[in-house]
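Step one of this worksheet: look at the structure below.
With one protein chain removed, the remaining protein chains of the complex are shown where they sit.
Our next item is subunit A:
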Amino acid sequence: MWKTILRRILIMIPQILLLSVIVFFLAKLMPGDPFSGQITPQMDPKQIDSLRRQLGLDDPLWTQYFRWIGNLFHGDLGMSYAYKRPVISLIAERASNTIWLSLFAVILTYLIGVPLGVLAGRFKGTRLDSGISLYAYSVMAIPSFVFYLIALLIFGYQLKWFPTTGSVALDASGGVGYIMSRLYHMVLPAILQAFLGTTGIILYLRSGIIDNSIEDYVRTARAKGVPEKVIFNKHILRNSLLPIAAFMGNTITGLISGSLFVESVFSYPGMGKLAVDAMTTRDYATMTSLTLLFGFLTLLGNLLSDIIMSIVDPRIRVE
């Protein structure tokens, strides 16, 4: 088991290196540089050239790449051109916002998704099933940002039930008040993210339950005289939860990077919004660092999924 995990981690090293090359050169392929937006007729072109030289933007790409990688190994993610601060401190500042929001959303996702999926599968073909499936398919079909914008419009601006921006009220102070304010700011984005996340779980679980119900081993259990309720819980459900469990690793890491849209729409100061802002301002250091981080999280999510899978499915156990 440990050997397998170690081997998987070793395989991740070349994957991350390849990822870094792609991330770096893709960023460089984007038109413009940090100064393109700031050039005015009053500015001396020579001054800009010297600024470019100072930042090493005139060096050959490979030199820039290796300098970037070298700095990464020292924990130096570079300076954000937009914020004039080290990227690492920017990320550190926003990471907790995103992590809390994601955690909230993940918990809600499973809390809503699993029961709905089980109900739809258990009562296949009934009105309950049709209703749940209709919900899952329609939420799936709506682009996430449209979904967020409509919800923001209705619940934020029209009904004014939830705040529309930020992660905490400006006047919030003191222990409990501060925490409550932060939670309050998280509720709507987290619920919306959870609604989007549930669709996959519902559909997976539903079809898993329907497929497993007609498996031979279920018939064997019936032939043993096992009561129908036990057959469902012990045989059908347990087998149907496998893909959900396997998906969990990706869900957890996916939500951190997946908060790009929700954070932007709600102006929630997390890593997702930071990434979108960095893209629009050509803030290379921030953009490449975050893309690399999200890529790394995806790889980590896959590893996590494999580990979860090997725990819950005896067939996957590799020695």
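For this structure, a couple of remarks:
Convention: contacts are C-beta pairs under 8 Å (C-beta built on N, C-alpha and C of every residue); 3 or more make two chains touch, one makes a residue touch a chain; residues count from 1.
Note that contacts and distances are computed from a predicted model.
For the chain that is left out, the UniProt protein name among "Oligopeptide ABC transporter ATP-binding protein", "RNA polymerase sigma factor", "Aldehyde dehydrogenase" or "Beta-ketoacyl synthase-like N-terminal domain-containing protein" is "Oligopeptide ABC transporter ATP-binding protein". The chain that is not drawn here is touched, among residues A:206, A:235 or A:273, by A:235. For the chain left out of this panel, the touching residue among A:5, A:226 or A:279 is A:226. What subunit A contributes to its contact with the hidden chain is residues 215-217, 219-228, 235, 238-239, 242, 312-315.
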